[in-house]
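The structure is given below, and queries will be raised subsequently.
The complex appears here without one of its protein chains, the remainder shown in place.
Chain nomenclature is as follows: A, B and C, assigned in order of appearance, with residue numbering initiated at 1 for each chain independently.
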Amino acid sequence: MGDHGIYVWSVYAIGLIFLGAIGTYPHMALRRLKRRRREDKEQR
Amino acid sequence: MRRFAATLKRDVLIAIRSGVEMLNPLAFFALTGVVFAIVFGSDLDTRQISGIPAVWTTALFANMLAMEGIFRRDYDDGTLAHLLLDKTATLPAICAKLGAHWLLTGLPIGVLAPIVGVGFGLPPVTLAMLMATILIGTPALTLIGAMGAALVVGLGRGGVLLTLLVLPLYVPVLLLGIGVCHQFHAGAVYTPQLVGLFAILTGTLTAVPLALGPILRVSQDR
Amino acid sequence: MHVQEGELIELNGPNGSGKTTLLRILLGLQKPDRGKAICYAESIGFVGHRPGLSGLLTLVENIRWNLSLSQCVVSDKEIRHRLAEFGLNQCFTVSVNELSAGQVKRGALCALTLARHSLWALDEPMASLDSQGEELLASMLDVHRNNGGAAIVATHIPIASPTDEHIVLGVA
Partner (left out) sequence: MFHRMASPEHFFAGARLWVFWLYLLGVTGLAIGSAWGLFFVPPEKYQGDSVRIMYLHVPAAHLAQMIYIAIAVAGAIHIIWRLKMADVFMAAAAPIGAITTALALISGIMWGRPTWGVWWIWDARTTSVLILFFLFFGLVALRQAIGRRERAAFAVSVLAIAGAINIPIIKYSVEWFTTLHQPASIELGRNIAIDTVFLLPLFVNLASLYVFVAGVILANMRVDLVNRYQTTSWVSEWFRNN
């Protein structure tokens, strides 16, 4: 990879984090909504 | 046409009555320009290069400072509703408000620009071109800024929000303005970019006033 | 909702029942959530909660601008005369900011009478008016109705005579 390896790997690492974040956010949000709905139901 | 003149007179009167608030952008422009002149102007070989961008950028921010209050005052005291009530009166009144705003900020800044530019040791010819480009650029800035102000009217002191919305749209005017002056200063060809500046001005001049009516109607809805 | 010439409709109902919202929808200042509102009236005069006069100008300048918007040519003398009728003769040169709420409301109502609007939309006109102001309002409405004007008034203090149409808005 030569001396540029550090940059290449860090770019792909950041890419993984960013794409992973936007990929998982919607599902986490749906799960959070369900949990909050269940908690509201229990309180009522 | 009479409505245009009446609203123009009214807005200029309000601005004069508001006194300090009207002078705010001009004072900002002059003071910041002087500070830049002190910082950049003293270094002999860089001052001529840094003069044009410094003056132009200060003019842009002074204009943006003035954008904040263009609709806010009328929204607060309810006169904006009267503007929108009669659909035929909306366009002339809005054009008058924009005209009044330019007369009170764009024009004075343009006139002040050469005086601030002297601090950078720019030759009078370049100062004249600087003033010309600012006088062409500031109406476009006022129009783009007014659209941003109309979007955020009634949202309270959204100063940062207005700057965030409007700055990217200001960039072409700024770059072309500075570019034309640089080219002119260096004696190179500047006409294509000057035409670009005019294009932005005529483009915004035709599109924005028409769009402001509906935007204001939705923005003041609640 | 149909308003003939010379008729007055009073909107009653507790706070938050939508009187102001209904007026604003009629005026086109507000879009209804569902359905459409079409209002067939040449020009509508509106006096709402906000004064509708800019604070830094005097009453005369404000009214002159207001009238120019609806393209009525009225001389300053006539404006001053009408302001005097409304008991505002000592506040010609005073900027609106320094006036009391009652005076501002009277100024707005006076501006309404000067502009020849066929339909008036008034939102709580009685607010911040003293007894003399209420009489002025009543007489002004009668004059308006006699020469063929119509009005829609949102208020919780009854102003219209029982013969006029009353629409009571309930809280949803």
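FYI, a contact is a pair of C-beta atoms (placed from the backbone, for glycine too) under 8 Å apart; a residue touches a chain by one contact, two chains touch by 3 or more.
Please read these numbers as outputs of a predicted model, since none were measured by experiment.
Student: Touched by the hidden chain, which of the shown chains?
Tutor: Hidden chain contacts in the full assembly come out as A, B.
Student: Have a look at B:83, B:151 or B:201 and name the one touching the chain we're not showing.
Tutor: Answer from the full complex: B:151 touches the omitted chain.
Student: So which of B:111, B:125 or B:171 would be touching the chain we can't see?
Tutor: Within the whole complex, the residue contacting the unshown chain is B:171.
Student: For chain B, which residues touch the unseen chain?
Tutor: Residues of chain B in touch with the missing chain: 144, 147, 151-152, 155, 158, 161, 164-165, 167-169, 171-172, 175-176, 178-179, 182-183, 193, 196, 200, 211, 215, 218-219, 221-222.
Student: Residue-wise, where is chain A in contact with the chain that is not depicted?
Tutor: Residue positions of chain A that touch the missing chain: 1-5, 7-8, 10-12, 14-15, 18-19, 21-23, 25-27, 29-30, 33-34, 37.
Methods note: only the chains that are shown with their structure count from here on.
Student: Taking each chain's centre as the mean of its CA atoms, how far is chain B from chain C in angstrom?
Tutor: 37
Student: If you average the CA atoms of chain A and of chain C, how far apart do the two points sit, in angstrom?
Tutor: Whole-Å distance between the two chain centres: 56.
Student: Tell me, which parts of chain C touch chain B in their complex?
Tutor: That would be residues 27-31, 43-44, 46, 48-57, 61, 64-66, 68-71, 95 of chain C.
Student: Given the complex with chain C, which residues does chain B contribute to the contact?
Tutor: The touching residues are 2-3, 6-7, 10, 13-14, 17-18, 73-74, 76-79, 81-87, 89, 93, 217-218, 220-222.
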